[in-house]
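With one protein chain held back, the other chains of the complex are shown just where they sit.
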Amino acid sequence: MIEKFLSLDKAYQKQILETLIFASEQPITIYEILDLLDRIDFSEIHSKNDAHSSIESNKHNDYIKHLIEEINHELVATNRPYLIISVANGYVFATRNEFGKFLGSLPQFKNKKRFSKAMLETLAIIAYKQPITKPEIEEIRGTNSNEIVNSLLERNLIKIVGRKDTIGRPFMYGTTIEFLKIFGINNLNELPNLDEVRSLVEAQNKREELTLKIDFEDEGG
Amino acid sequence: MIEKFLSLDKAYQKQILETLIFASEQPITIYEILDLLDRIDFSEIHSKNDAHSSIESNKHNDYIKHLIEEINHELVATNRPYLIISVANGYVFATRNEFGKFLGSLPQFKNKKRFSKAMLETLAIIAYKQPITKPEIEEIRGTNSNEIVNSLLERNLIKIVGRKDTIGRPFMYGTTIEFLKIFGINNLNELPNLDEVRSLVEAQNKREELTLKIDFEDEGG
Partner (left out) sequence: MYKIVLPIFEGPLDLLLYFIKRDEINIYDIPISKITDEFLSYIKKMQELDIEIASEFLVMASTLMEIKAKMLLPIEQKDIAEEQDPRNGLVQQLIEYQIFKEVSQFLEAKLEQMQYTFYRGIYETEIPELSTKLKTFKPATVYDLAKAFYEMITRNENNLAVQSIKTTELKIEDAIAKILEIMRTEKQISFKTLCQNASKPVFVLFFVAILELVKQKLIYAYQSTFDSDIFLFLTSKFQNN
């Protein structure tokens, strides 16, 4: 467990935690953090206190979250243009909006966030129906989706997750961590519930019917 | 030139500069910084001073370097575990040694997904043609591949899978489980087949948004 970490000076704890998040290539989950903190070799460091070593094991998560909050307070208070955000079920450094908007005016940054309608549709289908094959995507969209799927693969928003045991053994696709990062969601459960979307769509369809009738009456009146 | 940037409040200048270095995907050179600062849209910001706009153009480099130094002072003074360093190709954020050393012992922080072109080529040949000998690899690549094969062996991406019954009985190489893990596939069948790659490569060549003009009869009108 992370007793050795907890016995360190709190300022030092925060620095080590900040290092882990800063150096991690992907959003790092709280479980990965706890695991890594457990495995780091702190033998050269002599403990300064043991005030926190009494924290119950099931409170470790909360304590780490508390430290991350404190780091974020420090980052804002000292005018750093970035902070730690929670995305893809993990923690990652990202620019604050008021500074990111300057980058957004530069094409090399802006273009990365550009998606065609077809790409968004295809991503939506893959996000809900994964693992899904290209023919299955095409059935829903009613149109050839080869190029779109390829460009999503190329942008690392989807990945091959296997092959389906049907004729031709087509690839099955699923979404990536990059997808969660770009769209700023923690996990697929944060997407709208499909049944709710269905009722919404059906209600919209029926309301159109209503509008039509009202329009008709208006015209008559 | 960067007059508009120079007319901003100095604290603000530093934040924008820090954002650029933070978000850049390559070490960023001073010339790239100057170019980007020139192209950022600052139109929403009203200048707070113009003390610095009098800086001579040939001093811009020095001024940027001076700002980076100040950022680093702030980072250290506020106990951040990272700072901006200058490497051969430009400026980049890096963890400070005294914190980075904790990461050294953790395998996930060795960046295993990065490959040089030669390594990727060699790995691709082995992945698709395994089992394959070094002379056969060299025949395809048209160049000596001794060092590359060794470094792939060292990174545990390939292994010796036998010897070929030809003159000299050369080793035959194949990919490892580690290879599958790094590329996120379950087995070699999930490697894209060449038709799929062909369509991907071709799709890249004709990526353009199409807009179609159509004469459309408006029946209501």
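Think of it as A and B in the order they're written, each chain with its own count starting at 1.
The rule is simple: a residue touches a chain if its C-beta (ideal position, glycine included) is under 8 Å from a C-beta of that chain, and two chains touch if they have at least 3 such contacts.
In this text the structure is predicted, and so the values were computed from the model without any measurement.
Undergrad: Quick one: say which of A:Y12, A:Y63 or A:Y128 touches the chain that got left out.
TA: Answering carefully, the residue with contact to the hidden chain is A:Y128.
Undergrad: Under the stated touch rule, tell me which residues of chain A contact the chain that is not displayed.
TA: Touch set of chain A with respect to the missing chain: 22-25, 82, 85, 92-95, 97-101, 103-104, 109, 113, 115, 117-118, 120-121, 123-125, 127-128, 140-144, 146, 153-154, 156, 159-160, 167-168, 181-185, 191-192, 194, 197-198, 200-202, 205-206, 208-209, 211-212, 215.
Undergrad: Hey, which chain B residues sit against the chain that's not shown?
TA: The missing chain touches chain B at positions 19, 22-27, 85, 87-89, 92-95, 100, 103-104, 109-111, 113-117, 120-121, 123-125, 127-128, 140-142, 183-185, 190-201, 210-218, 220-221.
As a convention for this text, only the chains that are shown with their structure count from here on.
Undergrad: Find the geometric centre of each of chain A and chain B from their Cα atoms only, then give the gap between the two centres in Å, rounded to an integer.
TA: Each chain's C-alpha centroid was found; their separation is 21 Å.
Undergrad: Which residues of chain B touch chain A in their complex?
TA: Per the stated touch rule, the residues are 11, 15-16, 18-20, 22-23, 36, 39-42, 74, 78-82, 93, 95, 99-100, 102-103, 105-106, 108-109, 111, 113, 184-186, 189-190, 192, 196, 199-200, 203-204, 207, 209.
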